[in-house]
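One chain of protein is taken out of this complex; the other chains stay put.
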Amino acid sequence: MFADLRASLEDSLVRLGDIVAFLGRIMVQVPQALPRFQLIVDQVYNAGALSLVIIMLSGLFVGMVLGLQGFELLQRFGSEEALGTAAAIGLVKELGPVVTALLFAGRAGTALASELGLMRATDQLSAMEMMAVDPIRRVVVPRFLGGVLAMPLLAAIFSMIGIYGAQLVGVQIMKVDAGSFWSQMRASVGLVDLNEGIVKSCVFGVACSLIAVYEGYHAAPTAEGVGAATTRTVVTSAVIVLFLDYLITAFFL
Amino acid sequence: MRKSRAMNLGTGLFVMLGFAALFFLTTQTTSRGLSFHSEPHYRVTAKFDNIGDLKVGAPVSMAGVPIGRVVGIGFDSRDYKAVVSMNLNAKFNQIPTDSDASIYTQGLLGGKFVGISPGGAETFLKNGDQIDFTQSAFVLESLIGQFLANMGKSSDHSKSAGDTGEQKK
Partner (left out) sequence: MNQAPAIVEIRDLCYSVGGRAIFDKLTMEIARGRVTAVMGPSGTGKTTLLRLVTRQVRADSGSIRVAGVDLRTATRARIFALRRRMGMLFQSGALLTDLNVFENVAFPLREHTDLDERLIRDLVLTKLQAVGLRGAAGLATAELSGGMSRRVALARAIVMDPEILIYDEPFVGLDPISKDVILRLIRRLNDTLGLTSVVVSHDVQEVASVADTVFLLSGGKIVAHGTPQELQTDPTEIVRQFVSGRADGPVSYHYPAPDYFGQLLARDGAS
């Protein structure tokens, strides 16, 4: 039993190394891929604009729940006005980057992985190689950059809508004083917190996009292979994001 | 190629929205924020010995009703007092000039706010006036200090009355 555990641990580490090596290959090609700006813009659209609906809806609901739970909890200490602080800090530092990353992995990550996997399975990537076009430069890098650029923006949108949601519940419904809500928030939330959130969303963006393009590019060229690649994308992204979340939080403290 | 124009438009909108969100978060949630005042107001000031942790943006209320907001906190180096500037809603322009301003705490552990109790004068506060009667914030440490000091005094009494050899500071 332990042999199996050890083997799977080794496999995971090897895969991690492969993923990092793949990042190296991608980064080398970035300067040459940049001139084809239209490709990157298309991918920012695919990864970002198309994810807007789910991000905004989720942000709204998460913010509203935060408003409810936060209000209920703070009310026990008579500190309802701190709701603004609680919502802002919770969203900007944690929920914004993390939940956005998880949703991103589920929506955009799987789309990237399955698209690349399908291109692999239908020989499109081999055809490109045969036409002396480097598929990494033409296909992988724009998708990777699209995800990396889209993630921080999505996380910011999530946090903004979340704060609105919290405000909706707290101020409009629970009648917390609007002034206190915002003034306490402004006083307690600093640029450091915002920085932490932005750093997190950028790092998560790199991680999720990298994992998605890696799994898609290296998918087995069959229907099951593509399916397995998309599943692995979501699972690996989730674990890595949560792990990195801890690291970055600890780093900032 | 024909899809490109629509896609670029969508991407542009998305990126703009993203930056708008970042702008919002930077300015509306942090202390470097901007504030938007839309209603007409007039400004009054008040000096306090101790404002505790009163913050800019804290509400100003009268009889529990919010009538304005703290917009500035300064320090007078001549009489070593805190100067609090407040914008009061122009609707509430019949506050007697001898009213007093005190700093209260919201709830048990909440933030501070300014409460105004009306006086009896016949003239009313207008823009640029100062409220002369103030009461400082309730500071927990001072109360504890007072409490301990009182305890010390009472133990002194019991010492001089009847010596029991207690060692109390």
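A and B are the chain letters, set down in written order, and residue numbers restart from 1 in every chain.
Convention: a residue touches a chain if its C-beta (ideal position, glycine included) is under 8 Å from a C-beta of that chain, and two chains touch if they have at least 3 such contacts.
Everything numeric in this text was worked out from a predicted model, so none of it was measured.
The shown chains contacted by the absent chain are A, with contact judged over the whole complex. Within the full complex, the residue among A:Gln29, A:Gln69, A:Gln124 or A:Thr249 touching the omitted chain is A:Gln124.
Residues touching the missing chain, restricted to chain A, are 118-119, 122-124, 126-134, 138 (touch as defined at the top).
Note that in this section only the chains that are shown with their structure count from here on.
Put simply, chain B touches chain A in their complex at residues 4, 7-8, 10-11, 13-15, 17-22, 24-26, 28-33, 55-59, 66, 69, 106-111, 113. Residues of chain A that touch chain B in their complex: 38, 41-42, 44-45, 48-49, 52, 77-82, 88, 92, 150, 152-154, 156-157, 159-161, 163, 177, 179-180, 182-187, 189-191, 193-194, 197-198.
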